[in-house]
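The complex is shown incomplete by one protein chain, all other protein chains being positioned as in the whole.
Chains here go by letter, A and B, matching the order in which they are written, and residues are numbered from 1 within each.
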Amino acid sequence: MISTLLSQLNGPDGDSTPRLAYGADYNPEQWPREVWEEDVRLMREAGVNLVSVGIFSWARIQPAQDEWDFGWLDEVMDLLHAGGIGVDLATATASPPPWLTTAHPEILPVTASGETVWPGARQHWRPTSPVFRTHALRLVRTMAERYADHPALVAWHVSNELGCHNIYDFSDDAARAFRDWLRDRYTTLDALNHAWGTAFWSQRYSDWEQILPPRLTASHPNPTQQLDFKRFSSDALKEYLRAERDVLREVTPDVPVTTNFMVMGGTKGMNYPDWAGEIDFVSNDHYVHPGPQDRDELSFSANLTSGIADGRPWFLMEHSTSAVNWQPVNVAKRPGDLARDSLLHVAHGADAVCFFQWRQSAAGAEKYHSAMVPHAGADSEVFRAVAGLGRSLQALAPVAGSEREPARVGIVYDWESWWASEQDSHPTALLDYRQEALDWYSALLSLGVRADVVTTTADLDRYDVLIAPVLHVIPAPLAKELTRYVESGGHLVTTYFSGVVDENDHVWLGGHPGALRDLLGIRIEEFGPLLDGDSVDLDGGGTGTLWTDRITVTDPTVEVLAGYRTGAYAGLPAVTRRAVGGGSAAYVSTRLGADGLAGLLPRLLGPAGVHSELPDGARGSVEQTVRRGPGGRFLFLVNRTDETVPLTGLAGEVLLGTADAEGGLVLGPRDVAVLRQPAT
Amino acid sequence: MISTLLSQLNGPDGDSTPRLAYGADYNPEQWPREVWEEDVRLMREAGVNLVSVGIFSWARIQPAQDEWDFGWLDEVMDLLHAGGIGVDLATATASPPPWLTTAHPEILPVTASGETVWPGARQHWRPTSPVFRTHALRLVRTMAERYADHPALVAWHVSNELGCHNIYDFSDDAARAFRDWLRDRYTTLDALNHAWGTAFWSQRYSDWEQILPPRLTASHPNPTQQLDFKRFSSDALKEYLRAERDVLREVTPDVPVTTNFMVMGGTKGMNYPDWAGEIDFVSNDHYVHPGPQDRDELSFSANLTSGIADGRPWFLMEHSTSAVNWQPVNVAKRPGDLARDSLLHVAHGADAVCFFQWRQSAAGAEKYHSAMVPHAGADSEVFRAVAGLGRSLQALAPVAGSEREPARVGIVYDWESWWASEQDSHPTALLDYRQEALDWYSALLSLGVRADVVTTTADLDRYDVLIAPVLHVIPAPLAKELTRYVESGGHLVTTYFSGVVDENDHVWLGGHPGALRDLLGIRIEEFGPLLDGDSVDLDGGGTGTLWTDRITVTDPTVEVLAGYRTGAYAGLPAVTRRAVGGGSAAYVSTRLGADGLAGLLPRLLGPAGVHSELPDGARGSVEQTVRRGPGGRFLFLVNRTDETVPLTGLAGEVLLGTADAEGGLVLGPRDVAVLRQPAT
Partner (left out) sequence: MISTLLSQLNGPDGDSTPRLAYGADYNPEQWPREVWEEDVRLMREAGVNLVSVGIFSWARIQPAQDEWDFGWLDEVMDLLHAGGIGVDLATATASPPPWLTTAHPEILPVTASGETVWPGARQHWRPTSPVFRTHALRLVRTMAERYADHPALVAWHVSNELGCHNIYDFSDDAARAFRDWLRDRYTTLDALNHAWGTAFWSQRYSDWEQILPPRLTASHPNPTQQLDFKRFSSDALKEYLRAERDVLREVTPDVPVTTNFMVMGGTKGMNYPDWAGEIDFVSNDHYVHPGPQDRDELSFSANLTSGIADGRPWFLMEHSTSAVNWQPVNVAKRPGDLARDSLLHVAHGADAVCFFQWRQSAAGAEKYHSAMVPHAGADSEVFRAVAGLGRSLQALAPVAGSEREPARVGIVYDWESWWASEQDSHPTALLDYRQEALDWYSALLSLGVRADVVTTTADLDRYDVLIAPVLHVIPAPLAKELTRYVESGGHLVTTYFSGVVDENDHVWLGGHPGALRDLLGIRIEEFGPLLDGDSVDLDGGGTGTLWTDRITVTDPTVEVLAGYRTGAYAGLPAVTRRAVGGGSAAYVSTRLGADGLAGLLPRLLGPAGVHSELPDGARGSVEQTVRRGPGGRFLFLVNRTDETVPLTGLAGEVLLGTADAEGGLVLGPRDVAVLRQPAT
């Protein structure tokens, strides 16, 4: 459906070739009518061809339970259509209006310690509230029926950032829905009592009605209850997403439906790989959080979004032209950041580059969030950069609809392990699941080795090397699948705290990592987490923090790649590899950080024959991605540095970028170049 | 009225010349009857002539709803009067008694997250509770009627530190009162919806009853709702103050009414400039918070209190002889601090020096708070210093009733900007409004330049130079007034994040600072807040932190006083000045700190011809203030250092201080000298 959508987006000259979407959230209700014409004029000037409308319009559209006001929105839709701009129309359910919460305070979420979450911001609704759902779906149906045949409508935008603030609700509605979900999962109380280990601390349930969400407790709440509540909470919002989608599909079966995910930073409440199947195409919001790995994180998130979309194109539904407003300090982007950040998403499969928002608000909670048209107006560096990016995206129209060409290395990213590994009552509270994965990713980038971030449901056989950092939760079938992968010649690399528990968060007994012990040929009797600030040296170089393991090698074919030189386990193995036929299974027992992993990786990639695809001088400086489609094979080359990088020896038509005198490419600081090669 | 009051205070010899008031909160109900006579004897020994009585006596005076016990208080009043000590009689409403909160728990405040604030400390009442008001005003009337004609009564002390703990209440009473306040302010819901920008995040109200205080929300609450709730909360307590005052004025029209403000540190909930008009004279409580700028802060607070009192004399109603009890570590004052701290307040217009409290408690929450008579008793260094200060204040009797002589430099301190500039969702959460103002003040002190801290309602034309740090909120009339000031020859200096929003917290569009853009001749497209720990160098010396701006000079007459040498905006202007006729408008775009500002100030003060009034050797070491009245012009000279400072070339009669052999003055460490010159 995405290609149909892309074909509907008119270019500046009005043709109907598929092209990349470019635009923003557009909130005209914040502005007087006279601004709207200027908006459309500036959108055309900037190359905008898609806007999301109505995201926070519920209170405007429906000012009271039985009062509707669509006139202004009709006019906006008409104006946009007249301007050749497609509309990704929101269902407008993101933020319930004051009349609804006043009439029905029972839709307001409740925190773990029993506090009501009041209106005054946004997303103050319980995902499981039947009252909220009734009102919300009535709005969705009304919207869908009114605009079903409007020519500007190209896609539906379900709610907004589902779960951003309300993923965890501990209300009585949540308790009821949690019980229903548990009944579905376990069928019998005996099964639940076993799974939750309720023999401990006298928690055995004798009736479903006794079960509660993990509200404030005197000590550590039951870990499987916690994990199931995370699963349930993700499922409850997914179910809500399905409910909106079902209405939309019924009324407008041909209009694709999406919702904007938040694959970025620490946002972990929603199991997006599990949600992706519910929508017609994946959309994502991404914001940079300043720090030493900030652009690696952007690349990682875009890559993971691509993995969630199973390699198919997706939409960057929100990011920022410059500063945001919700961080402690909201730094402005430097010149070039706007385009580089945007194109890096395209490099990883984004077929749309959209911002929050079109025109910077003069009032309200996000008035200091940058936009395409800043407070300073169109006569500004930001708007000029916006228009420049519009031209670049037009040049990249051939890319539209192409998919990602799998890399040889895959990094496994698993929501269940993310949730479970960071729970309380663990060997260490300092473990950061996403940081460990990001460090492996940064290390690969620094070597110039292309890698895909994938989920456990991906086709693992696509990859010669599979890196599974902190793959904590390994149910029996996954253990079997990983074993099969290695036995079939795959090279598996995993780390500390992987394979320790099953799907119920029960420890695999007999020595860690229980689920992979035989495959790895090692046995760990005891974990050796390190105090904050402590570190150990490895004999091959590199410094470990956070974690160590007391490893016993149990299989004679295991090779010790590195040992501990200092610390409690000095002299014992730190990194091991067991060769299994043509494949292998390696284990890294400590946190080495991006630099340490970059030193280790060549020995882990070597057996698989994986090397950088980049010319010598560009490795580490340049990130390369590949998309391919009917129109060709597209090489994206992104300068990771603030220096100029010359690139030689790369064949192809230059869609974007500057050739040097000898016909090579020159990447200025933070520049992006795109080459088209013939489709193979 | 204050001069009448001062004339009622008998000196040790019983005459009725006006004199400075000296005393404390006096809480005899904490002590057995036999101590009271010793109290009065020691008060006379110390020169005490005024005490505040009854502040926390409600439960004692009215042990049950219809039971009154005034006998003990009658006796205390009589004893004090017999001892020649005037009484500033409290209305006793500060802390409701247990019987009242037990009968009416609905007067207890509620936090933003819905927690009840229980009795057990003090000030556990909702400012908007009609039930509390009924009971409190009944007490006020009973007190007033009983003591209307008591000869000891010289003033009324309304409640105590209004708003210290209960300024923000989120109860249903508060919600009701907030709605009434909003109806008054906006008249129509359309006006409110516009002011609050409710088009954002679907917050449009269709009925007044839908509006709530900014209780716990899922994300950032509406900023104008927050700002209005701050305004409302200050007004609600002001309204309560008026209610007590009205009863007092009705019963005792000739007795002046005051209430003790808390102009100090981070206490910002009460808009004191706005309250000052409601009382007959301003009183203030001030406590030192140890730190590198602690005495500059004392001076700043006293100066600001003087500004709030519009230069008229005011009362220092509470400070401490030594340590307090509510800081994390409560350090004792060094020898000399007691007198210096007290006299620095007098230097800034205090006509009373009072302490909390007369006799240090043996029990209760403040038993480790120092007092005039410490735990150790009268045979102690503290009491000897107290008596010494009493003698100094007697020597300064001629000062009583004199006003402040305006300085040539004014620092504008604005509650609305304080509230608004530190709200959430801003470019930086690290901005500290008061610290920026204090840094300018410290810089002026270090140059020996006298400055007045004033509010936006002061007569600005008194000042040749007006420094307005972070004057964030500039409504259109204020912008006009500042422009007029400059065009009339005034020299305006302002800083980063000034003039950015109007009274509704709406951004002035078209480039920052919208309200002052033309006056300053610059335009800022984007803010450049700095991460914590980051800094930039200026080409003229000085280091900026916290903030930078990307400045474009739009008026050819603008002079760049300093540029950025490093950072994202290297090469661009950092400090600018536009000459406008004889006046000028300057802009400082980063935080330079007190030292950096001291380096910059001479270039900002130069055009106005402002220099230090102090002799060369004393600049920076000595703070000078000037009071004047019918009795003369009084120069206060306060040693800011721990070294001895010789002072030459200052004419006048030495009211306080030590002359050296040559007839100059010698200021010992932390000493204060006072010279009387003839009134001009």
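Basically, a contact is a pair of C-beta atoms (placed from the backbone, for glycine too) under 8 Å apart; a residue touches a chain by one contact, two chains touch by 3 or more.
Only a predicted model underlies this, so the values are computations on that prediction, with no experimental measurement involved.
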item: Residue in contact with the excluded chain [from B:P328, B:G533 or B:G581]; value: B:P328
item: Candidate in contact with the missing chain, chosen from A:Q8, A:T142 or A:Q225; value: A:Q225
item: Selected from B:N49, B:S95 or B:T455 as touching the chain missing from the view; value: B:S95
item: Interface with the undisplayed chain - residues on chain B; value: 27, 29-30, 56-60, 63-64, 92, 94-99, 101-102, 109, 111, 115-124, 164-166, 290, 322-323, 325-326, 328-332, 334, 361-368, 370, 374-377, 380-382
item: On chain A, residues whose C-beta touches the chain left out of the figure; value: 113-114, 196-207, 209-212, 214-225, 425-430, 504-507, 509-512, 514, 523-532, 550, 568
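Rule of thumb we're sticking to: only the chains that are shown with their structure count from here on.
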item: Rounded Å distance, chain A centre to chain B centre (Cα mean); value: 50
